[in-house]
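Left out: one protein chain. Kept in place: all the others.
Chain nomenclature is as follows: A and B, assigned in order of appearance, with residue numbering initiated at 1 for each chain independently.
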Amino acid sequence: MKFRIEPFVWLAFSGGGVIAAMLLPVLVSLVALAFPLGWIDPPDYEHLASLLAHPITFLVLFGAFVMMLIHAAHRFRYTLYDGLQVKHRTLVAAVCYGGAFFGAFVVLGLLGSAT
Amino acid sequence: MADDITMQVARYRPDKDREPGWQEYVVPVREEWTVLDGLNHVKNEVDPTLAYRWSCRMGICGSCGMNVNGEPRLTCATFLSDYAPGPVRVEPLAHFPVIRDLVVDLDDFMQKLPRVSPWIIRDEEQPVEDGEYLQTPEELDAYKQFSMCINCMLCYAACPVYGLEPDFIGPAAIALAERYDLDSRDQGARQRLDVLIEHEGVYGCTFVGECTRVCPKHVDPAAAIQRYKLKAAQESVKMFLLPRALRR
Partner (left out) sequence: MSTQATHGATQQDPRYHPAVPVFWWTRKASYLVFVLRELSSIFVAWLVLFLLLFVRAVGRSEAAYEEFLDWAASPWLVTLNVIALAFVVLHTVTWFSLTPQAMAPRVRGRRVPPAAIIGAQYAGLAVVSAIVVWVVLG
């Protein structure tokens, strides 16, 4: 059977899509709206700091964020290629997945600083 | 019911026109008349120069596909009275080159379909003396839906990916590949996978889902494509994980 990278990218895209669908609604509602706008009392700093310092939190968030970035990159790539007719397959793929790859390091750095 | 309806029909005469134009015909609305009946009335009574394809007039041959008010439809299955008071716009099937008036060039699909080997592939044929290949109702059920395709091409007309990226192999071809992959008599899944794993194969699809919505035979090509993506992914992971000796 032929070896192609597409099926693996698609699996990551699908995984990221499930994670985004399950995690983002609640996380965004809390962090972007409920806490800043005071609808719910923001949690104690000590509680959050110890939560985010935990290695399991790091692993879960790292996996989730990277998968969601790959999901977004994959979808955006097709928006560029099909929708905006940027007909440079390799360049578009490089920009999109390259962006996700770079983003993964940003994730690593920013998550790592909290651990 | 209104007596008449205006049909705005696309005309294109390659020897005379640079671009398609419109011609209006006023057509009676008889009970249960379809758009195809309207076109036949035009050709028989009003303008014999109008060119279009049709055959069975009952939704099984797949010849009469056109864009009616922007939607890909079988004109034999589309009632004129649904568009009253009109006008109703009839154009050639979208995303295909136009040969003349409402007749489109389907060579692209004709070239793509054989690439997925839409026939039973066996490593070894059973000798005739052994009789038929037997199949249980459950085995038939597994692929029956995908076998209902009449190659009408409405799904290609609805698919924005096919419109924007003509290399895309398209919904019907993939649905038909799945029809054979799921057939218990078939052993050619690996062969078809090698064709459909390419970027113009299943992974070109972005799951818009319009193909399923417009299909007159309820084939659900979108489902076939997504399941094929998963199948290809599973096979790729297995190939990646298993040692070389166990790979086929």
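Just so it is clear, a contact is a pair of C-beta atoms (placed from the backbone, for glycine too) under 8 Å apart; a residue touches a chain by one contact, two chains touch by 3 or more.
Worth saying up front: this structure is predicted, and the values here are computed from it rather than measured.
*Asks:* Missing chain touches which shown chains?
*Replies:* A, B
*Asks:* Out of A:L24, A:L59 or A:L91, which residue would touch the omitted chain in the full complex?
*Replies:* A:L24
*Asks:* So that we can see where the missing chain sits, which residues of chain A does it touch?
*Replies:* Residues 17-18, 20-33, 35-37, 40, 42-45, 47-49, 51-53, 61, 65, 68-69, 71-76, 78-79, 83-85, 103, 106-107, 110-111, 113-115 of chain A touch the chain absent from view.
*Asks:* Residues on chain B that touch the omitted chain in the whole complex?
*Replies:* 12, 14-15, 17-20, 70, 94-95, 97-99, 105, 138, 160, 163-164, 206-210, 212-213, 220, 222-223, 226-227, 229-230
Simple rule for what comes next: only the chains that are shown with their structure count from here on.
*Asks:* For chain A and chain B, what's the span in angstrom between their mean Cα positions?
*Replies:* 37
*Asks:* Quick check: in the complex, which residue numbers of chain A touch chain B?
*Replies:* My answer: residues 1-4, 6-8, 10-11, 78, 81-83, 85, 89.
*Asks:* Help me check something: in the complex, which residues belonging to chain B touch chain A?
*Replies:* Residues in contact with chain A: 160-161, 164-165, 190, 193-194, 197-199, 203, 206, 229, 232-233, 235-237, 239-240, 247-248.
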